[in-house]
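Removed from the display is one protein chain of the complex; every other protein chain stays in position.
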Amino acid sequence: MKRIGILTGGGDAPGLNAVIRAAVKTALNEYDCEVFGIKNGYDGFLEEDGIIPLGLDTVRGILPRGGTILGAVNRGNPYTRTLIRNGKEETVNVADEVLAGVQRLGLDALLVLGGDGTLSSAHEFYKRGIPVIGVPKTIDNDIGGTEITFGFDTALNIATEALDRLHTTAESHRRVMVLELMGRDAGFITLNAGVSGGADVILIPEIPFSFESIVKKIRSRNEKGASFNLIAVSEGAKPRDGAQVYSRAGDEAFVPRLGGIGQLVAEYVEGQGYESRVTVLGHVQRGGTPTAFDRWLATRYGAAAVRLAARGGFDRMVALQKGEITDIPIADAIKEPKRVNVNSDAVITARNIGISFGDE
Amino acid sequence: MKRIGILTGGGDAPGLNAVIRAAVKTALNEYDCEVFGIKNGYDGFLEEDGIIPLGLDTVRGILPRGGTILGAVNRGNPYTRTLIRNGKEETVNVADEVLAGVQRLGLDALLVLGGDGTLSSAHEFYKRGIPVIGVPKTIDNDIGGTEITFGFDTALNIATEALDRLHTTAESHRRVMVLELMGRDAGFITLNAGVSGGADVILIPEIPFSFESIVKKIRSRNEKGASFNLIAVSEGAKPRDGAQVYSRAGDEAFVPRLGGIGQLVAEYVEGQGYESRVTVLGHVQRGGTPTAFDRWLATRYGAAAVRLAARGGFDRMVALQKGEITDIPIADAIKEPKRVNVNSDAVITARNIGISFGDE
Amino acid sequence: MKRIGILTGGGDAPGLNAVIRAAVKTALNEYDCEVFGIKNGYDGFLEEDGIIPLGLDTVRGILPRGGTILGAVNRGNPYTRTLIRNGKEETVNVADEVLAGVQRLGLDALLVLGGDGTLSSAHEFYKRGIPVIGVPKTIDNDIGGTEITFGFDTALNIATEALDRLHTTAESHRRVMVLELMGRDAGFITLNAGVSGGADVILIPEIPFSFESIVKKIRSRNEKGASFNLIAVSEGAKPRDGAQVYSRAGDEAFVPRLGGIGQLVAEYVEGQGYESRVTVLGHVQRGGTPTAFDRWLATRYGAAAVRLAARGGFDRMVALQKGEITDIPIADAIKEPKRVNVNSDAVITARNIGISFGDE
Partner (left out) sequence: MKRIGILTGGGDAPGLNAVIRAAVKTALNEYDCEVFGIKNGYDGFLEEDGIIPLGLDTVRGILPRGGTILGAVNRGNPYTRTLIRNGKEETVNVADEVLAGVQRLGLDALLVLGGDGTLSSAHEFYKRGIPVIGVPKTIDNDIGGTEITFGFDTALNIATEALDRLHTTAESHRRVMVLELMGRDAGFITLNAGVSGGADVILIPEIPFSFESIVKKIRSRNEKGASFNLIAVSEGAKPRDGAQVYSRAGDEAFVPRLGGIGQLVAEYVEGQGYESRVTVLGHVQRGGTPTAFDRWLATRYGAAAVRLAARGGFDRMVALQKGEITDIPIADAIKEPKRVNVNSDAVITARNIGISFGDE
């Protein structure tokens, strides 16, 4: 193994730089192997100056930093791209360009750090002869075959701290506080942070909720003497089929107003007579310095990916299982995204301690 | 001085519990004076069980906690209140009730922790014979006569950390990140956090902005090679008179959609071709454990308020001037709210280092 | 199941209160079962006022708090205790007292939160007829049969943040910074935090080190242009047999001076001509608010322990395996303490990225 490439695709996840750093150090220290960084996902193969050598100097000091020194893009179609070449617009096949780039650079392996989408295209590119190695990346923790992914723990801590802060305000001022968190399809962030931050109601994509059920919970808590309520809601949480949403006036149909589901929940609850406030954390959850765990996991992934490349384990992805790093076929990881198991001990525990999922 | 009362009014501010703790300890240790807590602002005087004794046990462990152990309310009219007494609705004069309560309890002083509104009513109540002592409370730092108030520093650190996190994501993904912060009338939080968090554009109530100017700044930065932009905007920031806001389609009038000014800015910017994301921190800024500075200031305020009461300095407010605790007439504090001085070294510095206020 | 007891033994671990809260809520909500808190480990059974009822009010707000509301003790011999009763000194058999207490209160189960020592005595007490349920507690992560314990993640984040801070100072001032961390017998905290915090040298109990090797590493890094070095050392790290330690003067035998191994390493390194500073984090690692992960795990343990009690699973301990809560015989957990596997992917990764364990 003389030369490897590395790229990051999709959204941000704290720990990307830790993966890059560990991969570069392992390649240099253990295999005397050169490393090239491909900038902006696969786009680096299509752009001038899109590929840079990565040495010890390049990765010095990046361990605690969020983001990715390679940049990343989140594009619709990963297979074709329209660009301007030699003055005219051209639609190119990305796989062709990547293959050409890999051959031109003489890369023995291409480490691809990405989520479902990026890994799926990596798997396709492998069929075209590109020696891909996958590293799972998602703050949503929704990639199959691995117990946990880096970035998730950081997101959880940020969300939990926000709940802690909302808690004291809610408690002192008798309010319903709504916190909208990331998670379009998977509710892991909201479930875990909700439990860790002492939420009373948790709304996640995997468990459709009714607005009435939320208010029932608030009313029941207030009757028992509680004077505040915390609601953690995934951006992808969905009202049950046929769930009726009434306006404040009560007698006319409620028109969902702009803003996410968090805003909607807060407005409904306020319409029922409970003063409400909403916070939308947004990309604050994806950025900044990774937690100790995320750096630890990311570092192990980065070094393991290089060792996997040295063994020729192409079309495979590094994964965490039972606390140990292993590797699995990329195909296994992407065949079914991970979702919150509504019968898991975690969900049962949440119900045991009195948390409502809005489905009662 | 045998007995004093203490109450907290208005919105949350990290440090309220530290004030209460210091006041209780000082009263007991130095003056052998009993302390009573009035719950839910002045309402405690109107409610059964609205007044509780405060001893060392009550204040143990509350120093690092956000919120207020006394509860707080944020009501419209502080002078009259409608309530149910002896089975029938009655409108009462709050000053009468407070005076009656103060006399019934035999309070030698009433410590009032509050913002503009609460302090204004305290000043009126003093004229009715109530021995009030003021303690300034506002996370917006907009009370006159004192250099700084507790809660402000905590809000700044939360907002700055959010900017740090948005920064890495913006940088890696070439986006415009918009962070909406508290500050309906005063831009201190946004100005300070914007400078501390490396914002490129800062929009505050004191400096009306134009949407065009924001985009001009983004364009100029991008031309110089920057690939991301951070915008910090006060909830009370206002577009200049006559500022035109166009829709994405470009040819029809832009209809401001629901959501705060942060959402509006993000939509405008995205409409001009720059991918944008918005975060609304909301009440996360007001809650949770206070910073070291806020605990320090709050503790000094609490002890100084009791010493001021012992000296009979009624109708006065403790204040910080030149780093020392002093006291001033409440009337001076409320006569003119504090605003960002647009000619201060702070604003000049912000402009010096290239920050746009959207007014160029 | 009508009544259960709960106690915490041994050193502090962030998350204890989260376990207690979840257990109380689950017992009340799901089993309509009363809960009693035994104060100060088993000692609560021997003391007047040593047992308190735990209701929803008692556990409100304790989720984010470090420590344990039940108190804890760390005593030498858990089987006998000498105390004053009816005016005279008496040596009592703890198991007798616990059994008597359990019968007197009519406890159907006794939840024991503890480390190796406390769990071992719990196992013995079970043989005497006490219906014990174990919950593993150790910030060192050295209990067998469970992948991870609460408190560990919090300790890691504190240690990693300390390394981050030392890093910038070391870098700017060309120093060797030594950080002594907890871990008398197991090096998990130091290994993980060392990797996450970018340490150059990691010294753990499982890998005996030589002082010469540390200096060799420093010299080699300096030759490559690095101007600083970070050393993370477990309090239980041990020099290799026969490792020679020379004094600063160079020609006389080094007399190990007072202070822990961190101090010793710093002095040796300074004696070799490299300016050094030492930080001893001590109990800062054990206290304060738990991380999101620790609250999450602790909550799941607490609820699962009650469910296990309801199923009659005595003499068993809740455990985390493959990310799911399960339970195992206490005997299995205590038969062999967990240690860092020096051939694990984690240690291999650390070496891959250039970290020295002082054994080269």
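Per-chain residue numbering starts at 1, and chain names A, B and C are given in the order in which the chains are listed.
Definition applied: a residue touches a chain if its C-beta (ideal position, glycine included) is under 8 Å from a C-beta of that chain, and two chains touch if they have at least 3 such contacts.
Keep in mind that this is a model prediction, so the values were computed, not measured.
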item: Contact list for the unshown chain, restricted to visible chains; value: B, C
item: Given C:Gly288, C:Gly323 or C:Gly354, the one touching the chain that is not displayed; value: C:Gly288
item: Sole residue of C:Ala162, C:Val195 or C:Ile261 that reaches the chain not shown, by the stated touch rule; value: C:Ala162
item: Touching residues on subunit C - with respect to the absent chain; value: 11-12, 14, 16, 65-68, 71-74, 158, 161-162, 164-174, 177, 227, 257-259, 263, 277-289
item: Interface with the undisplayed chain - residues on subunit B; value: 21-22, 25-26, 29-30, 61, 63-64, 147-148, 153, 156-157, 159-160, 164, 167, 171, 192-193, 195-198, 224, 289, 291-293, 295-296, 299-300, 303-304, 306-307, 321-325, 344-346, 348-349, 352-354
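The working rule: only the chains that are shown with their structure count from here on.
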Excluding subunit A, groups that stay connected where the other chains sit: B | C
item: Most distant chain from subunit A by Cα centroid; value: B
item: Set of subunit C residues in contact with two or more other chains; value: none
